[in-house]
Structures are given as C-alpha cells and as structure tokens.
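See structure below.
With one protein chain held back, the other chains of the complex are shown just where they sit.
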Amino acid sequence: MSAARRMNGALLSIEGLRVGFRNASGGVIEAVRGVDFAVAAGEAVGVVGESGSGKSLTMLAVMRLLGAPARTTGGRVMFDGQDLLDVDEARMRAIRGRDIAMVFQDPQSSLNPALTIGRQITDVVRAHRRVSAGEARRIAGESLERVGVREAGKRLDAYPHEFSGGMRQRALIAMAIACRPRLLIADEPTTALDVTVQAQIVDLIAELRRDLGIAVLFISHNLQLVAEIVDRVVVMYGGKVVEDGPVEAIELSPRHPYTGLLQACVPSLTAPVGPLVAIEGAPPRLGRMPQGCPFSPRCPRVVARCELEMPALLTEGERRFACWRPL
Amino acid sequence: MTRFSHALRGIGWTGWLGGAIVVLMLAAAIFAPLIAPFDPVALSIEDRLLPPDVAHWLGTDQAGRDVLSRVIYGARASLAVGIGAVVIGALIGVSAGLFAAYKGGLGDQLVMRIVDGVASIPLLVWAIAIVGIFGVGPVRVGPLLLPNEVKIVLLVGVLFSPVFARVTYAVASRIVGADYVRARYLQGAGHWEIVAGDILPNCLSPIIVQATLLVAIGIVVEASVSFVGLGVQPPQASWGSMLSDARNAIYSGEWWLPVFPGLAISITVIGFNLLGDAVRDLFDPRSETRTLVA
Partner (left out) sequence: MLRLIAGRIVSSIGTLLFVGFALFALTRSGPGSPARIVLGADATAEQIAQFEQANGLDRPFVAQYGSWLSDILHGDFGRSFVTGRDVAVEIFNSLPVTLSIVLFAFAIAVGFGVGIGILAALRPGGVFDRVSRFASVVGLSIPAFWLGIVLIRFIAVDLRWLPPGGYVPLSAGLSAHLKTILMPAVSLAIYYVAVLARMTQASLQETLRGDYVRTARAMGLSSRQVVLYALVNALPPVINLAALSFGYMFGWALIIEQVFNVPGLSRALLNAISQRDFLLLQGIVFLFTVIFVVANLAADLVNRVLDPRQRVAA
C-alpha cells in the first residue's frame, strides 16, 4: 500500500499541521512545524518522541483542545471528509467523545474527584446519545465491565479516590469507549502508572482495538512499549515527523539515527548485557530550533549539510524518513 | 510571554499606587502637627459649617473645626490602631505558630486548638462589647495614662493572631519536617539557629502579606468602633467619629462632612489592599496566604 493510497483511505489524516505559541514581542514560536501522518480505520499507530517533540501538542490540536497561548497556525486535520480545524465548536463537541476520544497521562488528576465514576461515564453517554438515565447507567456499567473492572455495576458508585491508579485509567478508558468512538487517542496513558500496571493497560488498549475495531493513536516516549501493540510507528523530533513506518521495519532497521538511538536506549532482555545507552544532549528548546535538521546537534552521524538544510520527509516503500545520512 | 510581562507591569502599577497611598497616609499621621493647617480640636463658633474654600480646603464642621486638619489627625488614630493591632497579632500569632510547629505533639495540639477557638470569635461584635464593658476611659498602666485605643489594639490584636498563627504554622511545620532542616541538626545547629535561620525567613513573605491586608481591616474596625462612640473619644479626631458626627449633615446638606472622612478611610484601605495584593503576587506565588474577611 503506497503512502498516497493510505492517506486516501485514512480515518484521520493530519496534513501540514502547525502549532505555535505567541511570544512577548507578538511573534509566534512554532512547536509543531508541519506534521503529516494518517491513521486508517481500525489501525493502531504509535507516536513516539521525547517530551518537547510536539507529540502531545499535535494531539491536542487534533482535538482542538489547545489552551492559550498555544494555537494552531496552519495545516488541516481531515476526519470523515471534513477539516476538524474548520468545523464549528458545536460540531467539534459532538465529535469529541463520540467519534474521537482521548485519554490523558495522569489518571489521578484526569478524573473529577467530586463525582462518582458512574456519573462521569453517564455524563459522556448522555452528551452524545438521547437515552434515559437508566439506560445511560446500563451503558456505563457495560463500558466499565468492558475495560476489566470487576463488579462494574457496584463500582459505578465509587469515587475516583477509591480506585487505584490502574483502575482510574481503566475508568477513563471506559469513558472514552462508552460511545464507541472510531478513534482513541491515548496520550502517554501508562506513564503515571506502576510498571506492572502499565502492561495491563497496554494489553487492554490492544484488546479494545481488536474487539471493537477502534483505531488507536498511542502517544509515548517509549518505543518498545508502543511497538507491542501498534501496526505503525511515527517518530517525532523537534516538532516534525522524522520517521514513519511499519513497526517491524522500524524495529529491525530504523533509518533515522534518532530512531536508532531511541531503540538502543531501552535495555533489551534478549540482547547481552551492555552499557546503558543515553542520547547525548537535550532536545532543542522552543524558539532555538537549529536551522537544519533539529536532531543535528545531537546526531552521531551529523555532516555539514544537516546543520544547514532541513531534510525532506522521503517516501521509500511503506516508510518515510527525513535524514541526509540515513542508517 | 506577553501576558506575563503585562501582568508584571499591572502588578507594578497598582502596587506602586498602593505603596504611595500607604506612605502618604503614614506621613500624614506622623507629621500631622506639621502638615495640618489648623488645630484639629480648636472650636470656632463663627467658622461653623463653612463649605470648602481657600482657607478651609475641606470645609469646617459643626464646631467650626477644620475638616482637613481633623482628617490628617484622624490618620493617626486609624493607622495606630490598624498597625498596632497587626503588630500585637503578629507577635502572638507567629510565636504560637512557631511553638506549635516546632514542638509538635501535645503542645502543638493545645496551642492550635486555642488558636481555633480564638478564630471562632466574631471580631466586631466582641470589639464593641468588650471595649464597651471596660468603658471608654483611659487605661492606667503604672505611671502611664493610655488612651482607650489601647484596649482596641489589644483586643483586635488578639483576634487577629490566629491568621498569623495559622500561616506561620503551615509554613513552619513543612520546613521542620524537611530533610535539609534535619541535616542542619546533624551538623549541630541549635534550636534558635534553626528557628531564626531557616524557619522564620521562609514564613516572612506570607506574614508580610497577611499583615498588610489585616491593617486594612484594622482601620475599618477602628472606624466602626469609633463610629458607635466606643473608640477614639472626643474631641480627638478619628475618621469613624467624624462620620458619626456627620450623620445629621446627611439631611442638612453639608456634604463635605461625611464625604472626606469616608474617602480617607476608603483610600487608605485601598492603599493597603493594593499593596498587600502586589506583595502577594511578588513574594508568594504559591499563595500561602489566605483570603481574609472580617
């Protein structure tokens, strides 16, 4: 399948998206600098990058949830044949939660502490479907059961503080899938959780995708974690997509040096024990973006051209990468 | 970034205004005899109820006294009571808060329960009732004959103290438990060294903010108590008693009598509130301070 065809059959297609912050002198500092990628119906895509790579901002921009001073400065977000950046707020509200749902990093603070879990799920159901209170509660219970909460009917009356961290994330996912959206955006859904619980949540998301056919956009800084459940990985750096391709290809033969280093960062259980690898330096600061490739200051393979000229995102079969000296 | 620098400039502007008002009022209070054009208590029958003119900028009252001079002298009573009560309250409250946070255990419980008790006293009702029951006469302390205001200062000071005790306690108990304070002990630092060197400096900014805002409340309390005749005694000038005297003027139309002392109170209170808010925004971004109400 060529990139072009995939874009055509895409459920969500992000095209040239730009997000910027307005600075003191009235100028705009761009944090997301022309991002393109697409998600097909039922597909699971991982978006990987360090903090500051623009991955979360991209997702918030898709959901139109950017808060001041950040705002979308360009591009399109095509969903169902319409540009989400163009629809009115009422329409967008109807899409959020019903067609595209999003869960966030910290389940502790992402649930309303003053309301029961059941109330929070039923509110989502009733925001999108004209059902009675009883029916909404039944759907909420079903949803909670679906995400693996035992005795879900009873737990509807529990408050968030009565749930463990993993349970809270499950409850948030239950809210997200209550209206059976076609796309679930999970923004670092496991980062705030215990390692043992992380795997359960990842499995749960994989299971929901398989059983309900929900497309998943899984945002993470951890390439290995994402690789377990996604079909395709998008690697972001410095507000740009630097590599994009099927997960096996990315894992086996990363083309962008950054992807390669990301993979080397996490110690492998199967490979012989060697020194831990860390990527030297820090991600570029906002407003201090290098002129050329954003990774050039840290790149072990850097050549003069990298610092002067931004490489274009080239398509090679099913994958794309932006590098002058690919691996 | 634009917003931030704007906010900073905004703070600056109102903060400066508040500071200027406070300095101006303090100067008026301290240098009243030098500034006031007339004797604030000198009666003059032929000058009664003169509207503002070149000689009497703010007019004269029923007894022919110069309103401007009385407003200037009135600043003394207001600020003395407001600041005096805050100083007393801070002394009591900060000591109590430090003691409780530092001691912990039973002493902590006891002191903070007393603080809760004092905090559940409605300020103005007690101020009026207790000053009333002790009478408005001067207080004799040894050879000194102190004016009635001393009672108000002491009482209001005690009732202000929970604010200081709580804010000090909150900050101090956090610091007492901090690792770096334990480390200082292990290095052999003494108790006083820790209290004065580590704990107090950290409590200082919320204390200053609360103190500034409380002065504003103290000023209004003084005016209110004087308004019902239980504060500053005639013929001495106080903004509250001037307003009380001006009540008949509501009907007869000598507008300058109620307007100027009222404006004096409001402007002073605005000054302290603006200054307090600015200090809070500047020094206490985490906002240890509480919203005050009286």
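Just a few scattered comments:
For clarity, chains are labelled A and B in written order, and residue numbers in each chain start from 1.
In this text, a contact is a pair of C-beta atoms (placed from the backbone, for glycine too) under 8 Å apart; a residue touches a chain by one contact, two chains touch by 3 or more.
All figures in this text were calculated on a predicted structure; none of them were measured in a lab.
Taking the full assembly into account, the omitted chain touches A, B. Only one of A:18, A:128 or A:146 touches the chain withheld from this view, namely A:128. Listed residues A:172, A:219, A:234 or A:261: the one in touch with the omitted chain is A:172. The omitted chain makes contact with just one of the residues A:51, A:82 or A:112: A:112. Remark: the omitted chain is touched by one listed residue; of B:51, B:135, B:177 or B:201 this is B:135. On the side of chain A, touch with the chain left out of the figure occurs at residues 63, 65, 93-98, 101-104, 106, 109-116, 123-124, 127-128, 159, 161-162, 172, 175-176. Where chain B meets the missing chain, the touching residues are 14, 113-114, 116-118, 120-130, 132-135, 216, 220, 223-224, 227-228, 230, 243, 246-247, 250-251, 255, 258, 262, 265-267, 269-270, 273-274, 291, 293-294.
Here, only the chains that are shown with their structure count from here on.
Chain A and chain B have CA centres that are 55 Å apart.
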